[in-house]
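The other protein chains are all here in position, but one chain of the complex has been omitted.
Labels run A and B following the written order; every chain starts at residue 1.
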Amino acid sequence: MSRTRRDNLAGALMMVPASIVILVLVIVPMVIIARDSFAVSDPLGGNLGGFTLDNYAKLLDPVYAKTMGYSLGMAVLNAIVCTVVGYVVAYYIATRPARRQPLLLLLVIIPFLTDFLVRTFSWITLLGSGGPIIGLAKLVGIPATSLVPSQAAVVLSLLYAFLPVAVFPIYASMRAIDPSLREAAADLGAGWWQTHARVYVPLSASGLASSVMLTFVPTLGVFVIPVLLGGGKDPLVGNLIVTLFTEFRNEPLGAALSMVVLVLMLVTVALAGVVTRVVTKKRSA
Amino acid sequence: MKSKALAAVGVTVVAALALAGCSAGSGSTSSGGSTKLHIYAWSGEIPDSVIKGFEKETGITVSVDNFDSNETMISKLAAGNSGYDIVEPSQYAVPLMVQRDLLAKIDKSKLTGFDNIAEKFVNPSFDKDNEHSIPWVWGTTGILYNEDCTGAKVTGWKDLWNPKYKGKIYMLDNMLSAYIGGMQVEGLKATSTKKSEIEEGTQALIEQKPLLAGYNSDNYADLVATGDACIAEAYSGSASAKAVASNPSVHYIIPEEGGTLWTDSFSIAKNAPNEDAAYKWLNYTLQPEVAALATDDGASASANEAALKLVKDQTQVTNPAIYAPADSLKKSEFIVDPGDALAYYQDGWTRVRAS
Partner (left out) sequence: MDRVVAWASRLVFVFLYLPIAALIVYSLNASDVNYRWEGVSLRWYAELFADRMLLETLRTSLIVGLLAALLATALGFLSSMALVRFRVKGRGAFLGAILIPLIVPEIVLGVSLLTVFSTVGVPAGFLTLVLGHTVITLPLATLVQMGAMSSLDPSLPDAAADLGAGAFTTFRRVTFPLLRPAILAAFLLSFATSFGNIVISTFTSGVGTTTLPLRIYSQLKTGLTPELNALGTLLVVLTLAIILIVGVGQLRRILAGGPDQT
């Protein structure tokens, strides 16, 4: 279809509703946060306005770099784990008979109707000293005490929390792949790995990219899981910002840290976009 | 296609109807006069029995929303037009809210039964003459421990610095609360505002960190009860009381190095839409038989002296996890806001967390 003026107009019109929402409820708040990050805070928790660079200067403290580094590591790990597991599950669902697919999708999402904290506490009991896993380990003769708190429990719990966010976009993009491509690949003698490397992964690339984005970025803001399952000794950036906003009553400092996180993430996403584009261009060339 | 569209329309209509029903039910605070009361409070501190009793006696409909921290509550109120009548700040939050002009001055002439309030909550350090707050429940910050796990009686903060319990110790995940232990273990006042003393407290907390299983304000009582933790800094009240009741080896003590008190009070929000109803609430909850319900149904200690003998289950009144014994409170003081010294605490706490 050639791009006509009418198409452009239709496209532009379709953008209007979301653009209004984004402008009023995302861009405006961001401007407020950006403004606040330069404001002077008063010890009562008020915001005195004015202009200062102190908030950003305070962020030079190595404490923040350390937390940032740990958080980024955690986010990368979570994005990889979720996307790999999500890919497997999405592929499984997308290759079932079409009438069973919605049911399987619902099965993925139903556990999330129970409250996040209730689920988390269920995990704590399951992984705790009185839980079945430790009980089983003891039966087999492994001297274990409790899996909570531990880094492993944090990773497990993050996977649990973010799995649907990984499965759904990958599934959505895989669902649209023509299944005859798989047969064609098989006819050409491509093995399982080759079929995936040549057909499924490239064609579901946008879903995979969404999955990485949707799991990597929000990990930074997680603040309950590290405390309940990780013992809370190593805070993520999310914990830190909550502390700045609440206990420290320092909105401007919290805003400044948020701006740093925001810019860092947007640059990462933009870079990832450029890299993907270059790679796809090379491949199609 | 058609059925999908129909389903979508159906869902929307149902939702819209429900929405309309809700806003008709709970909105329009101004037109209803004093027939409604909106409360913003800590979860679990106002038993249902108190609310139902109040509704029955006055005919006023009560809605209660809960907050998870004083700071959240303050930012909601500070945004203006919150619509709340009664709020329940902790002691240190009262002066902050007064200075930010978020609380109305309480007209004592409209109150009956204020003399029921226990002496230590009358004219407290955080609110001169109770001008802005009527204490409702109180508690202490102490130590919860599991004797099966520690193998010995625990007497004070120093046990939370004992390498013997390495990996089985929890501190509260809250700056000012963690510093109570950090300051008092060094023999300092928990409310100190001296930079050098706060630095000592900071060093004590940094030194302690390798021994900790973690910082936790949420489920530490469960962890102690199951033995996953041996010893934890703890708030008194329902969570600790439940742990003590569920396991005879679990004890709650006030540390010998000193103790600290907290109290959550009822205050009237500035520009409360239903001020008359708010006063009715204050008067209703000042009655000893109502205040006693805070202990009977909520496992919290009531600030109402006259209520104590009306508590049905008197073992609650002698349970240190709810009512700390009077003699252990001799050295105790309210944790108040450190004011300008907050910066020293923040600086120290940031280093503790990053160490």
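We adopt the following convention: a residue touches a chain if its C-beta (ideal position, glycine included) is under 8 Å from a C-beta of that chain, and two chains touch if they have at least 3 such contacts.
Note that the coordinates shown come from a computational prediction; the quantities given were computed from them, not determined experimentally.
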Options A:S41, A:N78, A:S210 or A:N250, residue touching the unrepresented chain: A:S210
Residues of subunit A (touch criterion as defined above) contacting the omitted chain: 1, 3, 7-8, 10-12, 14-15, 17-19, 21-22, 24-30, 32-33, 36, 85, 88-89, 91-93, 95-103, 105-119, 121-123, 125-126, 128, 130, 160, 163-165, 168-179, 191-193, 203-204, 206-207, 210, 213-214, 217-218, 220-221, 223-224, 237-238, 241-242, 245, 251, 254-255, 258, 261-262, 265-266, 269-270, 273
Missing-chain contacts mapped onto subunit B: 1, 3-4, 7-8, 11-12, 15, 18-19, 22-23, 26-27, 29, 38, 42-45, 48, 63-68, 72, 75-76, 79-84, 217-219, 221-222, 225-226, 235, 237-239, 242, 246
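Going forward, only the chains that are shown with their structure count from here on.
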Separation of subunit A from subunit B, taking each centre as the mean of its C-alpha atoms, in whole Å: 34
Footprint of subunit B on subunit A - complex, ascending: 43-46, 61-63, 66-67, 121, 124, 128-130, 145-146, 148-149, 227-228, 230-233, 235, 240, 243, 245-250
Interfacial residue positions of subunit B with respect to subunit A in the complex: 69, 71-72, 74-75, 78, 96, 99-100, 173-176, 209, 212-216, 218-219, 226-228, 339-340, 342-343, 346, 349-351, 353-354
